[in-house]
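Worksheet: the structure to be examined is printed underneath.
With one protein chain held back, the other chains of the complex are shown just where they sit.
Let's turn to chain A:
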Amino acid sequence: MAESEAEVPKAKPRPIVRLGIFLISHSCLFSVICCTAGVLTLLLLPVLAKNTYISENALMPGSANPMFSSQEVSEANRLVKSLTSLDSKPVGSGIESQRLIAEYMSDLGAEISYHKFYPRSNQFHPLHFFSYPDSGSTRENVSCISHGLNTVGIIRAPRGDGKEAIVLVTPYNSLKVGPGEALSLGIAYSVFSLLTQVTWLAKDIIWLVADSRYGEYAAVNAWLRDYHMPVFSGLSALKAEICPVSNVHNELKENSVTERKINDGFRRAGTMATALVIKVTDGSEHFEDSLSIYAEASNGQMPNLDLINIVNYLAVHRQGLRVKVEKMRSLINCKWLKILGEILQSLGHVAKSLNPQWKFGIPAKDYVEGAATLASSLYYQALGVPTGPHGAFRDYEIDAITMEISSRVALNNKARKNDFLLRGGRLIEGVIRTVNNLLEKFHQSFFLYLLTSPSKFVSVGVYMIAFALLVASLPVVAASLYADAHKVDPSFGIDKSTPQASATDELSITPRSCKWLNAAKKVFLVHLWGAVVSFLPYFICQIPSCTPTTSFVVWVLLSSFSLPILSLILGSSFSYGRPSQPQKRDWTLLKSVTISAAFIGLCLMSVINFATAEIGALLMVPMCLMAQPLKLDIRSRKLRKFLRVACNLALGFLGFPPAGFFVLKGAFEGFGGITVGDFWSWLESIWSWSSATYLYIAGWFERTRS
């Protein structure tokens, strides 16, 4: 939009065109104002945050009295006790504990099935950008020796038609069941047992006991993949060929006499409306029992805000739990943030004294907390790595969160423990009952938002303003540079018509308005180089037996070699021995093209992953605007120019280390075999990083050239 405005300098002077011309002629001032406004708006976001509200009327949270009673608590205690007693026994408890849980489930009359999965190593493949998350599943390399075993129990809803389901997930390590994990299993079991008796259930309930031996995420992801992609006989035969089916099922069946309903096949229960991941930690809290909500899925996706609202509402107003979301601890004690908060507070007071209707001031403490939460929200979204097993659900368009309930003291006291179980169970029952009311799926509330506290959020319409202000200067500056290059041009054209200049100047052959093609070629080359550099890790991964350090060195070497090779292939030379006038014009065009490329990239990124784009814009925009060729500046020795050079170098230095850091991290994660969790998120995050990286490179290159 801004670009189209800015690019119309020569047409008839309509008001909008005149505005465009005005903006272009004052592009320097405009860009400075825009950038500052963008940063200021970003800092103001905690003030602009709105209170959350439950948008979907059908949900009606907390309208019914909880049915969860002490009877269910005793059930939970029973399971916890038998689990802990099992844990004290020697080896082989992996299958034992699974069987125990399955037994308990079948006693409740639920359908039970085991799901065997093989943990797969996350492989980065450059060509998978173009395919959908599921399509890469056919040619995985599975290691047959190790496998995990999920236990799945399904309650069929008395009022449902088996087309919709709600999922409860309790990740636990089957080799060593910790006290927290046992408690989370206990809570889930008690809720499950309650739900077998209720009459109001309209959606089936799936309880997934995820085997987190190979990571919580991997287990949930494997189950989801098999749930959504039915394996037909031909394929399963293929799989059997790869890995000889161990007789786990038979083993389990033989051993347990009581099991009546264990199915060999994979059980399904229709589309999932919601998934809740339940975890329990104990003893870490100082004040009261609290509930932490983790919501960030892969690549900065968030579940629908209504889900968080329900959980928050029920936890705070019904169960009296303290709800927390992730914060950046380091920011809370930050001095300048406190000062800023106080300034804003006093500003709010002034505004309130002027007009009592204006209520935008918030207390300084709230501001600092909000800013810290916002920062962590931005950080986790930008990183693109899910913060828990709920991330796997978002890839299948299922809203999911992780609820981590933690108690104030260690749960040794029995009465205390019962109370804790009661509150946790009631909370989960309430959430399930609310979601049970849902028609179809969550759609009413926001998907794109940032949290500043559990009950406050910044919606997409607000935070986009900050980004738009930050980025708006790019097209204007690009247009003004482009216009500048053409203003220089007529004099050049006159030169050309004189016989001496028109001799064999290669450039004069290209027509006037297509001069930018040359610059575009250069920018394209640099971006191509960036792409090659970011794809290289994949090929380096293939080299067997490589320590992270050596592969990193190989990577750096290869990437630095690839630029001259590319330039050789595409036949563009970088050293033009030209007089300064055309060089300057060339350079202006080059900068203009670079800035437009950066603009397009940032806008794309903001659609894909806002947080990455915002952080990228904060780094890139000043860099793009300040960039100047070093040589020209050094030649003219003035203080002002010198300052500019210093500024540029500092910005370049600032801009480069993050890229290096990110890339280094990416490299180590890739090579060291430490799986980030989600293949897709990893890929996407690498993608986002690399896009930022090669834009950096473009900026970097542009400055250092000539």
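Odds and ends about this structure:
Note that in this section contacts are C-beta pairs under 8 Å (C-beta built on N, C-alpha and C of every residue); 3 or more make two chains touch, one makes a residue touch a chain; residues count from 1.
Criterion: contacts and distances are computed from a predicted model.
Within the choices "Phosphatidylinositol glycan anchor biosynthesis class U protein-like", "Transcription factor tga9", "Protein YIPF" or "ER membrane protein complex subunit 1", the name that UniProt assigns to the complex's undisplayed chain is "Phosphatidylinositol glycan anchor biosynthesis class U protein-like". The chain not shown here is touched by just one of A:Thr274, A:Ser596 or A:Thr612, and that residue is A:Ser596. When the omitted chain is restored, the residue from A:Phe30, A:Tyr217, A:Tyr482 or A:Trp529 that touches it is A:Tyr482.
Remark: the omitted chain is touched by one listed residue; of A:Gln301, A:Gln345 or A:Thr434 this is A:Gln301. What chain A contributes to its contact with the hidden chain is residues 3-4, 7, 10, 125, 127-128, 130-133, 135, 301, 397, 447-448, 482, 509, 511-514, 516, 520, 592-593, 596, 600, 603-604, 607-608.
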